[in-house]
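Missing here: one protein chain of the complex. Every other protein chain is in place.
Chain naming follows the written order as A and B, and within any one chain the residues start at number 1.
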Amino acid sequence: MSSAPISQHSSYHKKVARSRATSEPIWIRWLLIGITLMFLSLFLLVPLAAVFTEALRKGFDTYITALSDPDALSSIKLTLIAAAIAVPLNLVFGVAAAWAIAKFEFRGKSILITLIDLPFAVSPVIAGLIYVLIFGMQGWVGSTLIDHDLKVIFAIPGIVLATVFVTFPFVARELIPLMQAQGKDEEEAGLVLGASGWQILWRITLPNVKWGLLYGVILTNARAMGEFGAVSVVSGHIRGMTNTMPLHVEILYNEYNYAAAFAVASLLALLALVTLALKSFIEWNVERNAQQHEQSFN
Amino acid sequence: MSIEIRNIRKNFGSFSALNDVSLDVPSGELVALLGPSGCGKTTLLRIIAGLETPDSGSIHFHGEDATARQVRDREVGFVFQHYALFRHMTVFENVAFGLRVRPKETRPSDAEIKRRVHELLELVQLDWLADRYPPQLSGGQRQRIALARALAVEPKVLLLDEPFGALDAKVRKELRRWLRRLHDELHITSIFVTHDQEEALEVADRVVVINKGRIEQVGSPQEVYDHPSSPFVYQFLGNVNQFQSHIHQGEAKIGDVGVKIDAHHETQNCAALAFVRPHDIEVFKERQGDKPVFEAVVSYIHAIGPLVRLELKRADQEELIEAELTQVRFRELGLVQGEHVFVYPRNVRVFLDKSA
Partner (left out) sequence: MAKQKNVLPGFNLSLGYTLLYLSLIVLIPLSAAFIKTTELSFNEFWAVVTAPRVLASYKLTFGASLLAALINAVFGLLTAWVLVRYRFPGKKIIDALVDLPFALPTAVAGIALTAVYAGNGWIGSWLEPHGIKVAFTPLGVIIALTFIGLPFVVRTVQPVLEDLEAETEEAAASLGANRWQTFTKIIFPAIWPALLTGFALAFARAIGEYGSVIFIAGNVPFVSEITPLIIITKLEQYEYASATAVAVVMLVISFLLLFAINGLQWWSNRHVSAVR
């Protein structure tokens, strides 16, 4: 339920020369462009600009002070930790799932694909809730954990788990269609030439899907660092301890400390812009490669 | 290395891809597996390579049972139909791959790999493409790189799946002569799959004709072309006229015409199919003594090229007969469309219709 897989993006920006018969009068064209730009401005550009304006409203010094506050720094640290654990975990899972699904035939495959998509369909709040049910005080294993002095809920492990859940499908979703489209000829060729399974994976399969992989990782990372609902439920909002950046934004905002809230928010907005830039770069690359293929075939 | 295939069976679901197939391939031969698409020839090739596992039966390499051997231990070279070159590697790295993935103890040094790869690239006459990537090559070039890559691991057997299938007609002809020459140089036991009879007959030492998961005939190109052992082989190899007929004591009755054949002397009144190649059809303007001839009308003349193709409509039936004449003979006869002629089938081969 995220964006379409990268393979579909590659056909963007195809230049089609249109004859007059299949185009609209110029005034309709500009009217449609105008309405679109208006809509996108109201919903995308203005809010984005507001984040940076509000962040700098009280001057650059306040901005820096807000970011160098120890609680802010610890929230940045926790966000980075959560992403640093969730991304590799889901990366390994995505590769394993795509390998099984794309290279082999087995019964129940389409059910498995649907199940992998499940976390996209689940409200982030519910994603947090289910971990509270299991690891919370009254949870299935919560009391056992407390006996051993292990805290999951209202602690870092809970935040990591919730983050893993909400970013669960991203890499797998990118890789499965890509690897299905590539077939298994190259892998079989590697096998005949004497390569082992790991050699095939590292030297043939992964290099072939590197852009899709990177795409998935970027989406996973963006969501991991920005997740709010799920993390909010499991974190307990303990300042300087279990606050991620989005949670810190909420606390500051609810304390009417708008400048500081928007300062931290501006970092997350920057992250989003970097994500979009990388995403466009990858799409551009894939598209260019596809064009090279086409040219050489002609 | 010789290959012995024993009683191989393979089903995909309820579809029987191979049904009790046995075949011997002597060392050093170039063998074609020929058949229509879906006949099981590619499955057989992949089973020999170890890319598929048979449901039953066994494969022996040089007398040793290799059925359970892993693909990577079989020492086969496989050239895929669509080449399966590694897209993200240069031509050089593609060819070097098989050497680089060897375990440390048996892996050649970098210098040795470099030498071997360039040797192979020279062999396929593409040394100048070493730094290119597969998408930058033409179809014929990719094919030759795929071959060089397969040869790099010094396989005992070379297997090629529709090696010329994806190429256009001109490149195809060039490449198959080149493959023949290469085989004569290297003498490595080779099996290739094709659906193109011309290709099989031109390149191979021996042709294995496969239909519906069974081997129909094995023989030299001459044998299978001149003496097809079944109606299927007759129809699949080259153009042929087919007639419904009756056999009675060494004579085939086609319509009202009786043709003597040198077989089936004991057979009593049995339905059969009779086959005659177009170039075995003789055309005359008048009756030739007691030669059994059909009366026919010339309905179409195609006179481009060294051979003239005639479509003849039999007088006694609606059936069309196809004939091929040399230009010389055609001019001698001076035939025109609509002309009445007499047709003599020179070389008739009959197969009894066992269902009747």
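To be clear about the criterion, contacts are C-beta pairs under 8 Å (C-beta built on N, C-alpha and C of every residue); 3 or more make two chains touch, one makes a residue touch a chain.
Just so you know, these numbers come straight off a predicted model, no measurement behind them.
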Which of A:119, A:194 or A:212 contacts the chain that the document leaves out: A:119
Even though one chain is not shown, subunit A touches it at residues 1-4, 8-9, 11-14, 16, 18-19, 21-24, 29, 32-33, 35-37, 39-40, 42-48, 50-51, 54, 92-93, 96-97, 99-101, 103-108, 112, 114-126, 129-134, 136, 138-140, 161, 164-165, 168, 184, 187-188, 191, 196-197, 200-201, 219, 222, 225-229, 232-233, 245-247, 249-250, 253, 258, 261-262, 265, 268-269, 271-273, 275-277, 279-280
Please output the residues of subunit B touching the missing chain, sorted low to high. 12, 50-53, 71
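Here is the rule we use: only the chains that are shown with their structure count from here on.
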Inside the complex, what are the residues of subunit A that reach subunit B? 185-186, 188-196, 199, 203-204, 207-208, 210, 292-293, 296
Where on subunit B does subunit A make contact in their complex? 49-51, 71-72, 76-78, 80, 82, 84-89, 97-98, 101-102, 135-137, 149-150, 152-153
